[in-house]
Structure formats: structure tokens, C-alpha cells
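Of the protein chains in this complex, one is absent; all others appear in place.
Going in written order, the chains are labelled A, B, C and D, and every chain counts its residues from 1.
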Amino acid sequence: MGNGLGTIKVNDVSKIYPNGTIGLDHINLDIKSGEFVVIVGLSGAGKSTLLRAINRLHDVSEGEILLDDVDITKSKGKALRQQRRNIAMIFQNFNLVKRATVARNVLSGRVGYYSTFRSTFGLFSKEDKEKAAANLDRVNMLDKYYTRADELSGGQQQRVAIARAMMQSPNVVLADEPIASLDPKTTKMVMDDLQHLNDLGMTVVVNLHSVELAMSYATRIIGLRAGKLVYDKPIEQVSEHDFDEIYAESGDGE
Amino acid sequence: MGNGLGTIKVNDVSKIYPNGTIGLDHINLDIKSGEFVVIVGLSGAGKSTLLRAINRLHDVSEGEILLDDVDITKSKGKALRQQRRNIAMIFQNFNLVKRATVARNVLSGRVGYYSTFRSTFGLFSKEDKEKAAANLDRVNMLDKYYTRADELSGGQQQRVAIARAMMQSPNVVLADEPIASLDPKTTKMVMDDLQHLNDLGMTVVVNLHSVELAMSYATRIIGLRAGKLVYDKPIEQVSEHDFDEIYAESGDGE
Amino acid sequence: MQKIQRNSWQKYGPYIITLVVVLIFVWAFTGIPLSTVKPQAMQVTKSIINGLFHPEWSYVYTGDGEDLVSALIETLAIAFLGTFISAILTLPFAFLAARTKKGFFTPRSTLGKLILTIIRVFPEIVLAIMFIKAVGPGAYAGVLAVSIHSIGMLGKLFSEAIENIDRGPNEAIVAAGGSTLDGLTLATIPAVLPEFMNYTLYRFEIAVRSAAILGIVGAGGIGAPLIFALQTRQWPKVGIILLGIIVMVTVIDFLSGQLRKRLV
Amino acid sequence: MNATLPERQFSEKWHVKGSLAVLLFVLIFIGSGYNTGVSTSFSWDQFWQLLIRMMHPDWAYVSSIITPIAETIQMALVGTLLGTIIAIPFSLLAARNIVKNTYLRGIIRFFLNLVRALPDLLLAAVFVAIVGIGPMAGVGALTIFSFGMISKLFYEAIETIDEGPIEALTAVGANGIQKIVFAVIPQVMNQFLSFFLYTLEINVRASTVLGYLGAGGVGLYLDQTLSLFRYDRTAIVILAILVVVIVVDGISNRLREALA
Partner (left out) sequence: AVTADAASKKVDLKELNVQFVPSSQADTIQAKAKPLEKLLKKQLGIPVHVTISTDYNTVVEAMGSGKVDMGFLPPDPYVQAHKQYGAKVILQSQRYGINDKKNDGSDTDKLVDYYRALVLVKKDSGIKNAKDLKGKKIAVQNPTSDAGYIFPVVDLNKKGMNVVKNSDLVTVKGHDQGAISVLNGDTDAAFIFDDARNLVKKDNPDAFKDTRVLEYTAKIPNDTITLRKGISKADTKTIQNAMLKVSKTDKGKKIMKDVYSWAGVTKSKDSNFDTVRKYQKQVEDIK
């Protein structure tokens, strides 16, 4: 690729939850095509909130989010769907349809490319079915092709979710703690996969809790604390003990 | 403590799921009082299955599991409940009552000590309420005391679940990936808490995916692969590259 | 790619089931003679609609305690008592009937389900007669008939709600050494309570509308006036009663919606 | 560690709102009891009398009710099916997590409320008046009745699904219908089926009320046996309905399990 697609500009975005919790607090960010950004921060810092805002899974309270210079916070209907199609998302809690088979879950990553009619009747093309199998194979889950998602272990479910995201052929991959429930081997595999997608030119934004992984994969590290952006440096300038600062409690005496 | 309580003997235990999946395959284990055991293994290796068997959350297909020399696989009624009371469990997916407050969730860890009547009507003693507050404080969640569990972030929920386990004053603590969704800071806190409980004499058995954490906390490391026990050594004899072996795929050519 | 096999049931099972279902429905449709709508039907329909749109307003309130308003209030009272009494009586049956363990044969749950089915199937009319014999005609008999009949319905819904919940929290309580009952009160009930309330409210709405039984028992609710108005084809009166019921059901629906929001 | 419990406002601490609600409930309860003249007088011997008379069923009567019970089943099946088909689009339109437009949803819900407000008795009477006697009238009444009931059950089921998968599909760029097909239907299919069978069962039982108005089915026979004081035959009618309901129930349980 290297087509320059997959840029994300977050301009002065805030998000206040209906119950008054401040999820994001005037965030500004400018992510270039092909970056591998890792977002770190304490639990509850707003990492998930930020990713979800980028994909417009919830509306922000103020500010704008430009994806390849189009403001997703104002998109609607088909345009919005097409923007989303270009952003793959991997969720912290998998979000699989538990009662559907692994295959169907993975194929559902592709619906953005199908007419309603064809997808409804499961008329996926042969290529896509093969692509699904290939993606499952990549995360080592091909043998569970016809298994129902609720019969999988946590880690297995996450791998299915990753395979689903890969189906989208996106420009941007957002991953919310994609390796929280994975063993080190699968973790490495998944991170390598993300790396691989990144190498193909996709922009990758990952929420991570592991400093070690952040250091070894990211090209840029962003730190959140209590909804505020408190850290933003290219990897070359990051030193391990910077993390202590990011992970300081809001009240720890700044 | 150091009273010698909290021993676990797993004798030739197998578990076959109704759909035919082999969860555990003739496992033998002898865990002494006061050990800090970390179980590692690939996703789907049977770690959760083993922990749940120890607590008799599901029945095993064969074999026996002795807790302080009493076979829990044969216990019933009150005796079983008392055995369980002495084993605290922290779940991979938290298992909080989403519609109840944090306080009530934490206090529910104490039910083993109450008559059904008292627990039903929430007649928990003042000490226990204070204990709940103290435990929440320890995991840094005291300010959410009256919050409903479904308004918490993933990491926050896990911390509530840990506080609940601590309420039990158990002899054995079983933790199924207790830090999967936690940031490094909270992770350290939680692992330190487990360490602390261990120092007080409790036997701790933790499923972990982090080699690093395993190495720094465990007194003994156990490896599972495809339901089989493939590794079992005291920490002194463990070297980092042993893990590669544990994490080898079943088919990787043993 | 690697070939992934499915066994023959997975492959053909769905088709077989579909075929059987289609056949059943074909049979069902053959039993319904398509009586073409008669020319007179138009006239009847017109006079019904005409009547419904010219409600007999004078019936709304007459002050003698036998008007629409008092009939509706009495209906509400009967439905309310009947439903909520039955909601409480239902609980033990529901837990008895819930299948919480897998297995082909579960005697406890089967027994529970059978009891509930028998209660449910017992026709309201017969129940009504039995209660009239026991307590005499009137609203009291109505309350009893509604509450017993509701047990059968609610018990089924409740037991299925119990079967469907996430067992995780319950497991956590059990793992902490709690008894089955603790798991029930601390994890299961909080999880199912909103659903129970939901079904109870739902059942309440149905009870309000089950005018038939109330008319039969001489309960003085809206049942008898409605049935007589229908029998003697007094459509304007049917119209006003219907309007009253609609207003009442809408209000109940609104209130129960508010209540639900608070419960969830 | 010396943690103390966080303080709460007075109203929260004493659950003022909750207590008031309970108080209100109790008052309504007592008021209703007063209004309906509930008392403790109850003649058990009289209560059992009918049951005792039903204890000796007239088995010879079985042959007479096979046709009507079959007709009842057919009516129930057709009525439920038609009602369900109409209900599906309406329930989707009425679900909060599918249709975000409050007005559209409000209108649909109001309409559904109207439909559900119609007493089954009225439905049957009106259909009998329009299409004349016989199963057609019964099917008409059952269709409308099932429609009102199922649409409500359905939309509530839809509102309680795990929204994660919908979100995942949203993130993938799926449109509304695709979200429904991939994320909603698989989650509610099981419940839809059980509601369908549940309604079917209710419709089988509703035949007793329909018969009361002459809309066909086994209800007519219940009415006849009662007015002849032939409780031995009433018992047979009830048993017949019981058998049908148990079969429906059994299928329902097995299917739910298979799909669970």
C-alpha cells in the first residue's frame, strides 16, 4: 500500500458519559498513515473510550475526528458505513455472536462489501470463504471452523475476533487490548500479525497494558490519564521509566 | 497461619466435556501448604478447567482431588460448602452480579460464613462491611463502593472480583488470569496482594500468561498442554527457555 | 485450503427439520376453509366501525357505581391482586421447574413443568366455576381464578428466565462457599428479578384484558358489560368500553415501562 | 489498613425512593383487596366437588373430540404463524437498540399497544360478526392476538441482547439489515422460537374462549359439556388440550435446548 491512506486526526475531542464521568478530556492527536501507535494508561484512563470514538461507536461530546480528512463524527448512512469498513476493530471482550459458528463470525467481517441481499442469505463468495479459512489458519484456529463461538476458551474467542478484523482489508486497525487473554505464544503471533498488517501499510492503533510489548512493537507511544493526553512520543524518544509517569495516579502529585 | 492447611492433591484427574473435548488428561499434582503455584500453558490447554475442577465448579470425569486430605469430588452439601469457603476463586471473566453494587458483590464473598437467612437479607456484620471497605481500598476501588458493577471498566471489575475473593479469608486462593485486563500498575498491585496472601500462609494457584510475572512471583511452575501435565518444577530449577517447551503446540513434534 | 468436514446431520438436519415444519403448516392451512367474505360482511363491518367511532359517552360515568370507570377500577384491582399474588406463589414452582443441569431426564424439572402445564391448561371457565362454588360469585372469585391461572403462565416464563441467565455470578457465590440458596438470593435473583418483574407486569396487562373470566364469575369488572354489549351488538357501547380499556392499558404500559427502566 | 465506608446522602442511605415505592405498592395492594372483597372464607369441600366429579372421565367421548381438537391445532398454528410474520418487522421497528428514531418507535409502539389492548373476546366476536362462524373467525382473532403479543415479546427480547456483536458489526461497516441478520437474529432466534411456541400454546388454550363465542375448535365442546353438567366429559376436553399443550411444550423445550 503506502498509499497514504489511514490517517487519523483527533481535534479537541471530549467525551462525557451520561452519568457524568469524563471519558475523554480535550484530546488532540495526529496519526499518520502507517504508524503503529500504542496507547497506554491506567485502567479507566479512557483508552477504550478513545478507540470507540475513532470508529464512531459512540458519539463524542465535542471536537472532530478526521479519518483521511473526512470527519467521521459528522458522517451518516452509507458514507459512515464505508468509513467504518476501512477501520477494523478488535474488542477487549471479543464481541462475537456466541450462538453463531466461528466461520459465520469471521465472514461477518466482510459484510461491508456485500449487498444486504447477498449477505443475508449467506451468499459469500468462494474467495471470501477461503480468505476466512486463511485468516483462521493464521491465528491457528482453522480446526474450529464450524464450532460455535461459545464453546471456545477466552483466548480462542479473541483469535476469532482478530480473524474477523483481518477480513475487512482495512486501512486502519484499532485493537482494544487484543492480547489480554492470550498466552505469550499467541500474543506474539497476534502482535506479529498486527505488525504484519502494519508492514502492509495499515495504520495500527493498539491499547496495551504491557510495557514490554509496547516498546517492542510501537513506532509511537501515547499515554492517557484520566481522559487527558499526557504523553505522546515517537518510540525513539521513549525510555522505560517514562511509563512510571504515565501510570502515575491522577492524584499522585503532578 | 503456617498451620499446614491449604494442601491440594490432584490424583489422576481427567475431564471430558460433554461435546467430547478433553479438558484434562490424567493430571497428578501435589501442592503443599503455602506454595505459590503458577500454571502456564497455551490458550485452551485446560488451565481454567483445572482450577474449576479444584473448586468443584464442575465435576471431573475421573480421579480425585484432595483438599487438606478431604476429597472434594465426593463432598456434598454443607461439607462441600465449607470446603469451598476455604478456597477463594478469582475468575477470568470477573463473574460479578452486574446489577448489584460493588459493596454487595464484595460482601457476597463472605456468604460462606452466614446463614442463608442473614445473607439473603443482606444482614452483614459491621466488621464485614468494614473488611469489605478495606479490601476495596487495597485494590484502590473504595470510591466505587456504591456504584453498580455494570458501570465499571473491565479492569475495575476485575479488582472488585479480587476484593470479593479476599473477603473469604481462605486457605487456598485460585486465580484464573486475574490480571488479564489490568494495567501494569494494578497488575503489580494485584500480584503483590496475592503474594501478600501467600506470605500469610495461604496456598496460591494462579493461571498466568506472563512468563515474566510467573518467574518473579511463583515458587513453582506447572505447565499444561492439551490437558496434560507437561511441566512441574520449583522455581529454582526453572529457566526462561523452559517456557518455549511448554508453549510448544501439541503437534509441534514432541 | 484444508477441507473441513461436517457430519451428515449437520449437513442435512436443517433441511429435514424445515421440511417437517413446512408439512405441518401445510396440514394446518388445509384445515381452515377459506370462507370468502360475504357481501353482508361489509355492512356489518361498517356498522361495527360506525358504532366503535360513536362511543356511548354516557356510560363513562353515571355515579351509581356501575359505569365504565368503576368497572375498570374493579378490573384493575382484580388483575393487580391476582397477578401479584400469583407472582409470589409462582416462585417455588418456577425454581422447581427450571432445568439448571443438563441431562436428558431431569425428574425435578419435569415434575415442576408438568404441574405448571396442568395449572395452565385448566380452563379459566372451569376454574371460575370452582371458585364460585367455594367463595360465591364476585370479585373475590375473580382474584382467585386470575391468580391460579397466572401461576401456570408465570411459572413457565419464570423458569425459562432462570434457565437462561449467565451462571457465572452464581458460580462465584458457590465458589465462595455459599449454599445453593445463597447463589439464588445473591446472584440468581438479582439477575432474574428485573425479568420476573417484567413478566409479572406483562402478565398484569394480560389479566386486565382477560375480560372473559371476570364476566363469567360475576366479578363486576368490565367483563360482563363487554360480553353483553357484544352479544346484543350494541357497538357504541363496545366502542366506549374498548376506548376505556385502551386508555387503561396504555397508562399501565407507560407506568410499567417507567418501572422497568428503574428496575434494569 | 483503616478504610472506612464512604458516606452516602441521607436519601440514598435510607433508600427513600425504594421505601416509598414499596409503601405505594402495599397501599395499592390493600386497596385492591378492599375493592374486591377478598376474605378468608373458603369452602374447600365445595371447591373440590367439581374436581371429584371430573375424576371419572367418560372415555367414550374421546372419539367425538378428535376432530375439533385437530381443528383447534390447525387454527392455532395458522393464527400464530400469520401473527408472527406480521410481528417480526414491527418488533424490529419498535426496538430501542435497532431504531434510534424516537418518534418512529413511539408511533409503532403506540400502535402495538392499541392492538394489545383489544380483549381476545372482542376480537373473536368481531371476527365472527364479519366472516361468520367457523375457523376463519378463530384464525382471524388468533392472528391479531398473536401479533400483539409476539411483537411485544420480540422487541423486548431484542432490547436485551448483548450489544457487543452489534457494535462489532457496526465497526465492520455493516448496514442496518446486515446488523440484524448477523448480530441480532442469531442472538434472539432461540427466544423467538420459544415465544412462537409459547404463543402457539396460548392459542391452543385460547380455543376455550373462542369456543365461547362460536369461533370454532374444541372450545365449543367445553361449553357444551359444562352446560350439560357432564363434568366427566369436560375432563376429557381438558385432558385433550393438556395432551396437545404438553406436546407443544415438549417440542419447545427440546428445540430451545438444541438451539441454545
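Here is the rule we go by: a contact is a pair of C-beta atoms (placed from the backbone, for glycine too) under 8 Å apart; a residue touches a chain by one contact, two chains touch by 3 or more.
Not measured: the values here are computed from a predicted model.
Engineer: In the full complex, which of C:224, C:246 or C:259 touches the chain missing from this view?
Structural biologist: Within the whole complex, the residue contacting the unshown chain is C:224.
Engineer: Among C:135, C:175, C:208 or C:238, single out the residue that touches the unshown chain.
Structural biologist: Residue touching the absent chain, from the options given: C:135.
Engineer: For review purposes, identify every residue of chain C that touches the missing chain, sorted by number.
Structural biologist: On the chain C side, contact with the omitted chain comes from 35, 38, 40-41, 43-44, 47-48, 64-66, 125, 128-129, 132-138, 215-220, 223-225, 227-229, 231-234.
Engineer: Which chain D residues touch the hidden chain?
Structural biologist: Touch set of chain D with respect to the missing chain: 43, 46, 49-50, 128-129, 132-134, 211-214, 220, 223-224, 226-229.
By our rule, only the chains that are shown with their structure count from here on.
Engineer: Please work out the Cα centroid separation of chain B and chain C, and write it as a whole number of Å.
Structural biologist: Distance between chain centres, rounded to whole Å: 44 Å.
Engineer: How many angstrom lie between the centres of chain A and chain B, each centre taken as the mean Cα position?
Structural biologist: The mean C-alpha positions of chain A and chain B differ by 30 Å.
Engineer: Would you pick out the residues of chain A that each touch at least 2 other chains?
Structural biologist: Expected reply: 93.
Engineer: Specify, in ascending order, the residues of chain D that touch 2 or more different other chains.
Structural biologist: If we look for residues of chain D contacting two or more partner chains, we find none.
Engineer: With touch defined as at the start, can you tell me which chain A residues reach chain B in the complex?
Structural biologist: The contact residues of chain A facing chain B are 19, 40-45, 48, 92-93, 140, 151-156, 159, 177, 180-187, 209-212, 243, 247.
Engineer: For the complex, which residues does chain A have touching chain D?
Structural biologist: It comes out as residues 55, 57, 78, 81-89, 91, 93-100, 104, 108-112, 114, 116, 119-120, 161, 164, 168, 174.
Engineer: Taking the complex as given, what residues does chain D use to touch chain A?
Structural biologist: 162, 164-165, 167-175, 177-178, 181-183, 186-187, 189-190, 259
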